[in-house]
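Missing here: one protein chain of the complex. Every other protein chain is in place.
After this line comes chain A, so read on.
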Amino acid sequence: MSATVATGPALETAAAGRVGIVRRLSRRPAAVVSAVTIAVLLLLSLLATPIAGSPTAIDTREILASPSGAHWLGTDDLGRDVLARTLAGGRLTLLVAFGAMAVSMAVGTLWGFVAAAAGRAVGEGLMRAADACLAIPPILLALILVAAFGASSWTLALISGLLLAPQTARIARSALLTELRSDYRLAARAVGVSPLRTVFGELLPNASPALIAQASLTVAWAIGIEASLSFLGLGVQPPEASWGTLLQEGYAGLYRSVWLTVVPGVAIFVAILAFNTFGSQLQQALDPRQEER
């Protein structure tokens, strides 16, 4: 790869490192498909109301209707359009998931970086703490946290983010440790770069792709947690629609009108698969040893 680059004409000055990753990703069909799926999901969620109409509009003549021209995916037991509710639900679910991702990345990256940079005792302590968090069943921990903070979309994002932070901390620590051992970091020290500038100016750009991959995986997990907790009535509260609450509403009439559960179920499945695939594709593209296989 680098051989062709070296002999070619002068490259554009824009970050070639990043361009390299985009190019490597574009050669992986799974990465392209998952990226497109994510883009479509985001677009549909953003344009939910213009596309499918209001998620709360009630059509009393069409209760529990099957899919038709007027209601592509049918209606629920109050005569609300299932497509409109699924898209609106996706908006909230993705919002909560991205919020959780932001919390997880902020807390987890700081956690992992401190563990990597601190002395042995502190670092080990922080990582054993992360292990301890990961050893507790997440739903159980979520139950406790919901009991403490109450149930709403915002606390859900916060709780999911905190639940996922230890995993991020591990990734962040190992990513930074790799860079800390590198020769160019020694060179930066020898030049006289201050420790803070070394971490943020020199090491972070090299560690960030691993963190971006982790962010994508975190979104996938957060969607799962949102759906689980809302399904249990511990997350998003009706009448707000999310994929989790839709699943719960549909579950009550599972044997009468199966699409009420199938539609949000498929949405959750596709979204988690897309974010998971994209994250792991990115991880693999970043690892040249895996790339060669």
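Basically, a residue touches a chain if its C-beta (ideal position, glycine included) is under 8 Å from a C-beta of that chain, and two chains touch if they have at least 3 such contacts; residues count from 1.
The rule we apply is simple: contacts and distances are computed from a predicted model.
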item	value
Which of "Response regulatory domain-containing protein", "NADH:ubiquinone oxidoreductase", "Membrane bound protein complex subunit mbxK" or "ABC-type oligopeptide transport system ATPase subunit" matches, in UniProt, the chain that is not displayed	"ABC-type oligopeptide transport system ATPase subunit"
Of A:Ala188, A:Leu211 or A:Ile225, the residue in touch with the unshown chain	A:Ala188
Per the touch definition above, residue among A:Glu202, A:Glu226 or A:Glu249 touching the missing chain	A:Glu202
Chain A residues touching the omitted chain (full complex)	2, 5-6, 10-11, 13, 15-17, 182-184, 186-194, 197, 202, 205-206
